[in-house]
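For reference, the structure discussed in these notes is given below.
Missing here is one protein chain; the remaining ones are kept as they sit in the complex.
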Amino acid sequence: MNTALRTPRVAGLGALALVLALAPLSFPNAYFYDVAVNALFNAIVCVGLNLLIGYGGQISLGHAGFFALGAYGSAILTTRFGLPPLAAMLASAAAVGLLAFAVGRPILRLKGHYLAMATLGIGIIIHIVLKTESWLTGGPDGMGVDPFRVAGLEVAGDRMWYWVAAALLLLAVWVALNLIDSPLGRALRAVHGSETGAEVVGVDTGRYKMLVFVVSAVFASLVGSLFAHKNGFITPDIGSFFRSIELVTMVVLGGMASTFGAVLGAFILTLLPQLLAAFEDYEAMVLGAIMMGTMIFMPKGLLPSLALLLARRKGGEARP
Amino acid sequence: MRAFVKWGVAALAAMTAGLGAGAAPAAEPVKIGAFLSVTGPASFLGEPEKKTLEMYVGRLNKEGGVEGRKIELVIYDDAGAPDKAATFAKRLIQNDGVDLIIGGTTTGTSMAAIKVIEPAAVPFISLAGGIDIVEPVKKWVFKTPHTDRMAAEKVFADMKKRGITKVAMISEDAGFGKSGHDQSLKVAPLYGIEIVADEVYSPKDPDVTAQLTKIKNTPGVQAVFNFGFGQGPAIVTKNFKQIGMSVPFYQSHGVASKKYIELSGDASEGVRLPAAGLVVAEQLPATDPQKPVVTAFKKDYETAFKSEVSTFAGHAYDGLQMALAAIKRAGSTDKAKVRDEIEKTSGYVGTGGLVSMSPTDHMGLSHAAFHMVEIRKGDWLLSD
Amino acid sequence: MFAEFLQYILAGLTSGAIYALAGLGFAIIYNASHVINFAQGEFIMIGGMATSTLVAAGVPLPLAAVLAVLVTMAVGMALEKFAVEPARGAEVVTIIIITIGASIFLRGAAQIIWDKEFHSLPAFSGETPILVLGATLMPQSVWVVAVAMVIIAALWWFFNRTLFGKAMLAVSFNREAAQLMGIGVKKVLLVSFALSALLGAAGGIVMTPITFTNYEAGIMLGLKGFSAAVLGGLGNGMGAIVGGLTVGIAEALAAGYLSSAYKDAIAFVIILFVLFFMPSGLFGKKGTDRV
Amino acid sequence: MTLLRVDGLSKEFGGVHAVENLSFAVNPGTIHSIIGPNGAGKTTLFNLITGIYTPSSGRILFEDRDITAKRPFELARLGMSRTFQNLQVFFNMSALDNVMVGRHLHLDRRFIPSLFRLPSIVRADARARADCAELMRFVGLDRYVGAEAAQMPYGALKRLEIARALAAKPRLLLLDEPAAGLNATESREIDEVIKKVAATGVTVVLVEHDMKMVMGISDHILALDYGRKLAEGTPAEVGANAEVVAAYLGAEA
Partner (left out) sequence: MLEINGLVSHYGRIQALKGIDLAIAEGELVALVGANGAGKTTLLRCLSGVQPVTGGGIRFEGADLTRLPAERRVQLGIAQVPEGRQVFGPLSVEDNLRLGAYRRKGPDVAADLDRMYAMFPILKEKRALPAGTLSGGQQQMLAIARALMSHPRLLLLDEPSMGLAPLLVAEIFATIQALKDSGTTIFLVEQNAYAALAIADRGYVLETGTVVMHAAGADLLADQRVKEAYLGI
């Protein structure tokens, strides 16, 4: 078991690193880097969100709100208060973590659709605040953000961002895999399996739900900050309800409780609209049909279903 | 795991195929890119803009194109989302290699795209109203429609003429309304106007009587000014009538389409708003230099699409005409030359008015371009 | 002062009645299948769009309304048959994504079948405001509230006075025992979607003269309906109605007395606040896990 | 000293008394069985003791400390663990990981070390893994050490819960119908497991239907009916109680 669990980690990370390293070879122009960076950013958020949804079994329809808070936190702290980007990013993440902690206590007692509603509400409230307080946020039309500079070095251009984001994704995946495979992560998965069963062996389920909620919010916030600097311009819509839904869809479509599944889901759903742009007016229909079809025929998500299929063909045992 | 690798590769391959298809140039056409809000909350602006561009590019190509080169039009739908707009702008520049970009249906999408377009040094003509787009002047950025500030100024001037000094504002809390609201607050004092009540509503609100009631109960309100587009102003208009308010009611140029009258019905009677000559084409005096242009465009559009022309379609028309004129004058699609030529646009008569740009003015419209219009018996009445 | 307050309440009642209908749609489907149908708002949109197209094409309003309701019900049943039924037994999030996919699909289809413009309907009985103790009310608002009340009464009758209605309740209380009575659960599911579609379409039709409709009109209403259903306690019809009215009135009062920019936020704050103290909504069943 | 003392405990569900004014004590080191017909309130009693339900009235003392209304995880920290009649297995995890969750309280659960998977965590985890595999063998799950929980048969899952509870190193172990659904051979094996557990010094309280097993392994039996105490005593005493026989087997028709 020990090696069986560790092997996918090393092999998976290696394979992911390889894909990320080789992918640029197939990019014909700079635009591909831009799309790829967005895919990587989404993937990092989804790795965090998957800890909450896939492993912890708790749904959130408001994570775009945390993403947006990270983005605006960085934007405001750097442009209006002159903080260095890295400090602004960490300060925003800390604030978002605190916020998640504060709202998490009452919210995480809720279950299923009630939890979905509550997180949705929080996301929407954040979105409205960002939209309304235009003296601070520039209102619905958004605000500009300076490039990311650390110690005099500027992260500029999509190519550089690509390598930064790729490295961060690998880091995020590594950390997520570590967490899942630790006693703490086991307790978290146990909470998903059976809260009662976990409680009677000493797992403080409330604490772990809270922990993972905060962690996933911080992931979203950190990426939000990076996104703001990279894009140079943000609007409150990055924190809209639709973005939250999009993030959850990425996780579920790729495969819940599978870190690599979340990455795959993020990649696919970031690229898909780019491909579907060719359908013009039919884009929404095609996207909706793909979402429905995938979930109907692969209810466990892409990666677990594919792994199962592959395992079955080999006649082996399924290990998504 | 292997499945993942396989999929990663497959997805990339698919993406390359999907994107690459349009990237291979054959006979060097003039490439014009556009990102428009064809769907989403601003779709009734973006949709006519798209139709207009397609219609005229199609027609020009039939006539042999420009400078002997065909025009290739690449349009993306940003659904009104600024981040999508920025991404599509990037795609137009880096992937599709366009020579010039038209678009940005809304101020938000335009502003987001400018962040990408300006450093890439591609001429860009925005179709959105926000004054921030061209103020301060950005080297590569131009715009065709009147600004929201001009609309506000036109309205306040009209009010001043009628002796109104205390005004209540009600505006949509999304991009267009918000920006218009801010500009209005800024310029109101210049016309001796005091904003005594200031309410907002969301674009999808089914009812705004609560906000209007608050205004109604504010002492001294002499007129109400609504800044917004879409169905919101129609709901405001209906509710305004419903709660029995009778002070003069002003709208912005955001409602200058027949749809507004259709949606708000009788309640729109007597509403005053600033609008471009296009909506009152027939009523313009024969001496107005705009008259032939707007009547021709109106006829073109309405015969092609069997629907009422809107000012937004006109913005796209103006953008395209100025761009093509600049390309002709430049004799090439060299981006820097084209930019310079756009900046030198002078005396162009468009649907929006007379355009004369300069290095300090990348819009080039004067106040004269706006007409004050009143709604009478379900139609526009020119009432300057 | 009172007139002002009354005006807010009337405004809130109008919106609230629509939210209540949407919320009831959620409740009916949730009861029968434990599915939250995020395409509920699209039923509202289809009802309004279909009616206004038909009316524009010269069909008399009552006939157009009936046809639109039938079309929407057919869409609802197709959704159940082809998207929800095949995914039975999947996890909650999976089904959420399916119904969200369905709502995107329907929106996309509407945008092609119709267009992206706003559409309206003439008010059913004129636009002369009615004066109520100093506040004003549009006749169409009376229509909205009245239709909502008629539908609620009809539903009450259906669920309390007809055997099939009771059978549907039986399925929601205890699916297996219902099967043992010979109640066809598949049929109940189909009917629940048809009923929800009917509710949505009816709501969409009566509100179109007030709020207009376009292909995206369902998003916000679906969201508010979901809020109403959760606030009232999932699966509780009475709760959905109270929830819908609460959200509507809270919004109107918030817009009137506090801040119109934050009125949506205030509605959600109230919902959060209720959920903090009543984790199963106002009237929801308290679930005790059996271990 | 008594390990567990229940004092005047009652629990109502909407007016129905599931447990009514019940008092009893469990001495350390014994096997204590609770019997009674279906619906007698046995599982409710278990849920009250382990903090899943809060009592309507009465007190529960563990090692002379009042634990009434403490949460289950707090009780686990104090040294109490349990299994369930309706299995609460983590079906999303492997069998061994299920047991490892039981070791939770005895492992490093700090956030930062977990994030970076510090060598100390890796080592402790490896040790725990070996221990837990040993526990699985202890309850007779040798065959399933490498299995996924979702692939195991019912009987094995019951033992898996025992192994998981044992992994928490409890002083008091409560077993809810450990033999339900098992065949005669499996029942006997569980029997052995319980005796082995008791022999390690863990006090066992169990609810059981399998009277053969109860009679065979219990030091003390508490018979319930309608939430009240019907009889209490050694197996011989309880087995001879006519009321118990009537309640349990049904009146001879």
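All chains are identified by letter, namely A, B, C and D, in their written order; residue positions are counted from 1 within each chain.
The rule is short, and it goes like this: a contact is a pair of C-beta atoms (placed from the backbone, for glycine too) under 8 Å apart; a residue touches a chain by one contact, two chains touch by 3 or more.
Only a predicted model underlies this, so the values are computations on that prediction, with no experimental measurement involved.
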{"item": "Residue among C:Thr53, C:Gln179 or C:Ser259 that touches the chain left out of view", "value": "C:Gln179"}
{"item": "Omitted-chain contact residue, chosen from C:Leu10, C:Ala167 or C:Leu190", "value": "C:Ala167"}
{"item": "Chain not shown, touching residues in subunit C", "value": "163, 166-167, 169-170, 173-174, 176-184"}
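Just so we're on the same page, only the chains that are shown with their structure count from here on.
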{"item": "Each chain counted as touching subunit A and subunit B at once", "value": "C"}
{"item": "Central chain of the complex, centres being mean CA coordinates", "value": "A"}
{"item": "Euclidean distance of C-alpha centroids - subunit C vs subunit D, Å", "value": "47"}
{"item": "Cα-centroid distance, subunit B relative to subunit D, in whole angstrom", "value": "71"}
{"item": "Multi-chain contact residues (two or more partners), subunit C", "value": "111, 261, 264, 291"}
{"item": "Residues within subunit B bordering two or more other chains", "value": "38-39, 173"}
{"item": "Of all residues in subunit A, those that touch subunit C in their complex", "value": "53, 59, 106-107, 109-114, 116-118, 120-122, 124-125, 128-129, 131-132, 196, 241, 245, 248-249, 252-253, 256, 281-292, 295-296, 299-300"}
{"item": "Parts of subunit A lying in touch with subunit D, wherever the complex brings them together", "value": "1-2, 4, 175, 178-179, 181-187, 189-190, 192-194, 196-205, 211, 257"}
{"item": "Footprint of subunit A on subunit C - complex, ascending", "value": "36, 83, 86-87, 90-98, 100-109, 111-112, 223, 226-227, 230, 234, 261-262, 264-265, 268-269, 271-272, 275-276, 279-281, 287, 289, 291"}
